[in-house]
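Apart from one protein chain that is not included, each protein chain of the complex appears where it belongs.
Showing subunit A:
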Amino acid sequence: MKKATILLLAFSAGFSIMCFQLLGGRMLAPYFGSSVYVWGSIITVFMLALSIGYLSGGKFSLYKPNLIRYGGIFVSAALTLLPTIFFSESIFEFVFQRIEDPRYGSLVASTLIFLVPSIIMGMIAPYSVRILTVSADSSGHTAGFLYFVSTMGSAIGTILTSFYLVLWLEVNQILWLTFSTLFIAGCLAWIVSSIDKNAAQPSVA
């Protein structure tokens, strides 16, 4: 049960991050255009954020790793999406009025809006490896399988968003969908954690 939950959560994290990244292009276009360098800015910021996320997620996993904290990462990621939903337009407008060059404008704007949520989403991968790993021997296998699942999630998030979701929904509605996915994932981790505890207690007694 715990293993299946973690895999499902890793899948949703992979799904959410690519969904978010693709929407980034749409959100920036009205202010900075849709030139290659706008996509360059977005991908740079996401990659930078993921690398910081992997590093800090790994560090965080050294410190009493458990499902409660794991769920906490998801819920925090969801909450940091809220400023994107409510304030991205005014922040983009602010940057647009101050930076004339759309290359640096889009880079600064992406940093302000996308960096923090993607750092937190990046923390999920190493933390998942830590709570799923049972022995050093199998750690490579566990990590490999987790990357498989979460990258599959990314692939599906990408195709679903770019082929269908943008046709069915508005950008903010898709962002709310991503928010809900992450939020529910976090709550699921908490629920499984409490079920696990309850199941564990009688056997102790």
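Quick notes on this one:
Everything that follows uses one rule, which is that a residue touches a chain if its C-beta (ideal position, glycine included) is under 8 Å from a C-beta of that chain, and two chains touch if they have at least 3 such contacts; residues count from 1.
Here, contacts and distances are computed from a predicted model.
Chain not shown in the complex: UniProt lists it as "Methyltransferase domain-containing protein", one of "ABC transporter, permease protein", "FAD-dependent oxidoreductase", "Methyltransferase domain-containing protein" or "FAS1-like dehydratase domain-containing protein". Shown as candidates are A:T44, A:T158 or A:N172; the residue that touches the absent chain is A:N172. When the omitted chain is restored, the residue from A:F32, A:F74 or A:Y127 that touches it is A:F32. Where subunit A meets the omitted chain, the residues involved are 26, 29-36, 96-97, 100, 102, 163, 166-167, 169-172.
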